[in-house]
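One chain of protein is taken out of this complex; the other chains stay put.
Up next, chain A:
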Amino acid sequence: MAVERGTAAERGTPAETLVGQVVLPGDLLLLPAHYDEDAEGERLRLSAGAAPLGRLLCGPGLKRSGAGLLVTTCGLLRHRPGGGGAYWVDSQQKRYVPVKGDHVIGIVTAKAGDVFRLDVGGSEPASLSYLAFEGATKRNRPNVQVGDLIYGQFVVANKDMEPEMVCIDSSGKSSGMGIIGQDGFLFKVSLGLIRKLLAPKCEIIQELSQLYPFELVIGMNGRIWVKAKTVQQTLIIVNILEACEYMTGEQRKQALAKLSGN
């Protein structure tokens, strides 16, 4: 009895046709033939086809397998054509996995000698050296207590090592990172909403800024810190941001119109 070998998506479909559509784990994406050559391009191309220069980037949610890419998480397939091209899967997740270069909000849980331990929402606490602040020296230590909020970026974040954070960039300037001040409100949202908020010209932030002035720190680990003039304004902004996950653009505009009318 012959059993059908699975749908077309599982046998392999060209990656270009699935861009913008939902892909599931186990789907095989076929790449155009010219990606099979080695990246250095040592072989001379005798055919007239135009091959894009540069390497193809295989982003989160995809894994190299044989002649194509195997999808490992469910989500929408995205493609960026510039510089050799990149494919990745845009998925909705709640759990954060540390990635090098991400800016995150961490909560100090312990001080162990010269190093602070921070909870960043991943599987391990991250470490932050006391010298990794702008203007910090052995004599001039930063005033960090247990329970403080810190905005920093990862310099080491892979599956084999404990993640390490710093609050300075490569030139030694803090550029907005460091200890987050008093008051304000910290809450957690899904990673998809964070990516939406961090996109350039985000409508949600623009509409909220018309409402009240406020300070906002967005961490890639799903944490947002908000501070407005009064507690009530802070809580209103928190509720709107939390509800943005489920509301459409129209519902959000209606809610904001109601609030600014009050």
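Here is the rule we use: contacts are C-beta pairs under 8 Å (C-beta built on N, C-alpha and C of every residue); 3 or more make two chains touch, one makes a residue touch a chain; residues count from 1.
FYI, contacts and distances are computed from a predicted model.
Engineer: Using the UniProt record as the reference, specify the protein name of the hidden chain from among "MPH6 phase", "phosphatidylinositol N-acetylglucosaminyltransferase", "Exosome complex component RRP46" or "Methylosome subunit pICln".
Structural biologist: UniProt lists the chain left out of the view as "Exosome complex component RRP46".
Engineer: Tell me which residue among A:Val19, A:Cys58, A:Cys74 or A:Leu186 touches the hidden chain in the full complex.
Structural biologist: The missing chain is touched by A:Cys74.
Engineer: Hey, which chain A residues sit against the chain that's not shown?
Structural biologist: With respect to the unshown chain, the touching residues of chain A are 1, 3-7, 10, 22, 24-26, 61, 63, 70, 72-76, 91-95, 97, 123-124, 159-160, 192.
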